[in-house]
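To keep things clear, I will list the structure first and then write my remarks on it.
Missing here is one protein chain; the remaining ones are kept as they sit in the complex.
Chains: A, B and C, in written order; residue numbering restarts at 1 for each.
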Amino acid sequence: MPLDNRLRDHACLTVHGADQAGLVAAVTALVTRNKGNIVTLDQHSSDPEGGAFFQRVVFHRQGLAAAIPEIEADLAETLKPYGMEWRLTDQSVPKRMAILASTSDHCLLELLWRHRRGELPVSIPMVISNHTNTAEDVRSFGIPFVHVHSQGPDKREAEGKILELLRGNVDFVVLARYMQIISEDFLDKIGVPIINIHHSFLPAFIGAAPYRKAHERGVKLIGATSHYVTKDLDEGPIIEQDVTRVNHSMTAGDLQARGAYVERAVLSRAVQWHAEDRVIRHGNHTIVFE
Amino acid sequence: MPLDNRLRDHACLTVHGADQAGLVAAVTALVTRNKGNIVTLDQHSSDPEGGAFFQRVVFHRQGLAAAIPEIEADLAETLKPYGMEWRLTDQSVPKRMAILASTSDHCLLELLWRHRRGELPVSIPMVISNHTNTAEDVRSFGIPFVHVHSQGPDKREAEGKILELLRGNVDFVVLARYMQIISEDFLDKIGVPIINIHHSFLPAFIGAAPYRKAHERGVKLIGATSHYVTKDLDEGPIIEQDVTRVNHSMTAGDLQARGAYVERAVLSRAVQWHAEDRVIRHGNHTIVFE
Amino acid sequence: MPLDNRLRDHACLTVHGADQAGLVAAVTALVTRNKGNIVTLDQHSSDPEGGAFFQRVVFHRQGLAAAIPEIEADLAETLKPYGMEWRLTDQSVPKRMAILASTSDHCLLELLWRHRRGELPVSIPMVISNHTNTAEDVRSFGIPFVHVHSQGPDKREAEGKILELLRGNVDFVVLARYMQIISEDFLDKIGVPIINIHHSFLPAFIGAAPYRKAHERGVKLIGATSHYVTKDLDEGPIIEQDVTRVNHSMTAGDLQARGAYVERAVLSRAVQWHAEDRVIRHGNHTIVFE
Partner (left out) sequence: MPLDNRLRDHACLTVHGADQAGLVAAVTALVTRNKGNIVTLDQHSSDPEGGAFFQRVVFHRQGLAAAIPEIEADLAETLKPYGMEWRLTDQSVPKRMAILASTSDHCLLELLWRHRRGELPVSIPMVISNHTNTAEDVRSFGIPFVHVHSQGPDKREAEGKILELLRGNVDFVVLARYMQIISEDFLDKIGVPIINIHHSFLPAFIGAAPYRKAHERGVKLIGATSHYVTKDLDEGPIIEQDVTRVNHSMTAGDLQARGAYVERAVLSRAVQWHAEDRVIRHGNHTIVFE
């Protein structure tokens, strides 16, 4: 796996749970006694009395890779009395990200291109699509492309194939305008976070042909939302949102083209923040330490 | 009525209807033969084949006020074969705008303040509120304040009083966070456009306490929409929209405070564009010649 | 040359010069008598008394290509008494756009990608670079790539080669982060508009390493400006500008990466508007009919 040398010996620790007095002090003391020097620390409490606690610490520690097991042991022991959830990652190890796509290429290519520029701290073991039109583009980035046919009423076979390809091989999955519904069964079995992107409007236009409806209604803004996938389709925790201005001189097709540029920007930021462990999920919302 | 001398002898003509060849030429020839010099012309066709046609022309015409009847006669005759709707206004005559408000003052004061700065081409004959808390502020701007009590289940009496105050005295009405539902009967009788402002979210949060719901969902943007009031509450033609960025560190109260600043900006722009005859309604959407 | 069938029989006429009464009427009458149906008309007068006049008309005319000579003859005769500059283009004929680039690929690839999506009404006869690193990418879009070496103090030879390649073959040139100074001689000889993109800050940081200086100064916004190239380097008429938000947690490198995304978006919009004849130059500024 390619290591990012700028981030060598940098760890990221996220902690969250019920807020309690002394938590920040306990965590920072732990970093210090494990010879870490804190580079960035963000902390948020939803309510000082009885709220939830969220913390992200990036620290530098000479010889981090070898020290991780003992730091984790210390974390387990230190945080057990507080009942906190925590995660420690070596920032020089890129997360493995698979992309699922369909015919649209704008989100897919944007991710591949930012990755090539070194702006996304991920490796991309494969792109899976239920269409073949983007195969050549994907492979020109040196990324494997796998076609998994998904036509017909029974999606189980296609999902089964995708699961086989992904399980154990990826740390998270991105749906880059993947136009297939993800089954609950797939969600249960995949075991890693899935990030989705979809268009968004004020007001919302439900159902098919949302850009046509937005055009008919004469909206002045169109937007996009990136979120984690949960069993309630498109209702998962929001990671990032943005909008762009439109006007009456644009056709429904123009709105869709404009929307594509918001989608690729919003999804890219969501993926970057997730890959940098800046996003903590809590119930149905997120804490994003930008 | 106070006249705006910068706009003396400036007329605004809006025309819309089914698109037909030669319409722009017919209108511009009419302006020329009536001694007008076109300052600004915006035209939009929703579809060159069988679509709708929208035009806004501002022209300068020495001695406009006296010439309006003959220009209108020419318009009636010229546009009759095309079956177009049209409206001619003298831009130096400010539109008469009444404001309906409740306890919130942010939209109300913003309009009064922009009006005082000479940025809204309107006169404000009165502010009507179902509360009294803003009376002193309104009167400090030299604007009459009228309290119309609206408690109790029967709103007809309050609406009747408001209708009495407004009918014949105003060219349009602004609901500046007016927290009463407008009845169909009131809409039928008032006979002038009503502009409303309300908060908007991606996704939409229906019902009570939307800011609390938006906060629980962890939205990253909150917005506002200004629209014309129709019988379908909050579903009328959109005039203007905007959003502002929020994050997890803000409480539901913070979101609401932020939202207030978007609301006052969006409503102010909508009111200005309406007052400048920049907005043409068509079905359930608007054409805005900014 | 590939024609855009959606725009078949659509002409774009731009007119500008000293404002005079009756101009809009004269132009629209001309369109009508030449059997054109106006689709969009935008007009702007910098001052109704003695100002400058700008107009853009898009009209549909059955059999446009064959009729252009007679329409041009009519235009010449009609507009001669007014002393106006005008230009008539067939919108179904894409403008020929050459791109000059150096090592940076973000603006270059964005243009190629939008072109492939059918969003830029241009053909791209060639990309010329003084480096070779983007050759493979450019050719994967099916666009010819030409390397013109420009090292050494004497740029005249390189400029001469570029002139030979471009003269007569292109309608405009885009500098997509082309890091060579364009000589006055080149500007004189090329004879077509050149569009440039550069980073922009509030306040401006002159000279080398602007992102480092902006970082040291702690700016909260970074931006980009796209403009026509004139003899005063980076001082030509502005076509489009935009900014993005940055903060103290970002390094100078992060600012530069963020800036790249603003640059590609701003340059793309400027190129699109130029290609659609939406931009009229007047002195050192532009009128953009968006």
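Note that in this section a contact is a pair of C-beta atoms (placed from the backbone, for glycine too) under 8 Å apart; a residue touches a chain by one contact, two chains touch by 3 or more.
Because the structure is a prediction, the values reported are computed rather than measured.
Trainee: Hey, which of A:Ser45, A:Thr78, A:Gln180 or A:Asn284 is the one touching the hidden chain?
Mentor: A:Ser45
Trainee: Which candidate, C:Thr103, C:Ser140, C:Asn169 or C:Asn284, sits in contact with the chain we can't see?
Mentor: Looking across C:Thr103, C:Ser140, C:Asn169 or C:Asn284, the contact with the absent chain belongs to C:Asn284.
Trainee: Mind pulling the chain B residues that touch the left-out chain?
Mentor: The missing chain touches chain B at positions 40, 106, 109, 113, 117, 119, 140, 247, 249, 257, 261, 265, 290.
Trainee: Counting contacts across the full complex, list the positions on chain A that touch the omitted chain.
Mentor: Touching the missing chain: residues 19, 21-25, 28-29, 31-32, 37-45, 48, 60.
Trainee: By the contact criterion defined above, which parts of chain C meet the unshown chain? Give residue numbers in ascending order.
Mentor: Those residues of chain C that touch the unshown chain are 44, 200-204, 216-221, 223, 225, 237-238, 240-243, 247-249, 283-288, 290.
As a convention for this text, only the chains that are shown with their structure count from here on.
Trainee: Measuring between Cα centroids, which chain is at the maximum distance from chain A?
Mentor: B
Trainee: Going by CA means, which chain is nearest the middle of everything shown?
Mentor: Taking the mean of C-alpha atoms per chain, the most central one is C.
Trainee: Using Cα averages as centroids, what's the distance between chain B and chain C in whole Å?
Mentor: Going by mean C-alpha positions, chain B sits 36 Å from chain C.
Trainee: Would you give the residues of chain C that are in contact with at least 2 other chains, written as numbers and ranges?
Mentor: Answer for chain C, listing residues that touch two or more other chains: 40.
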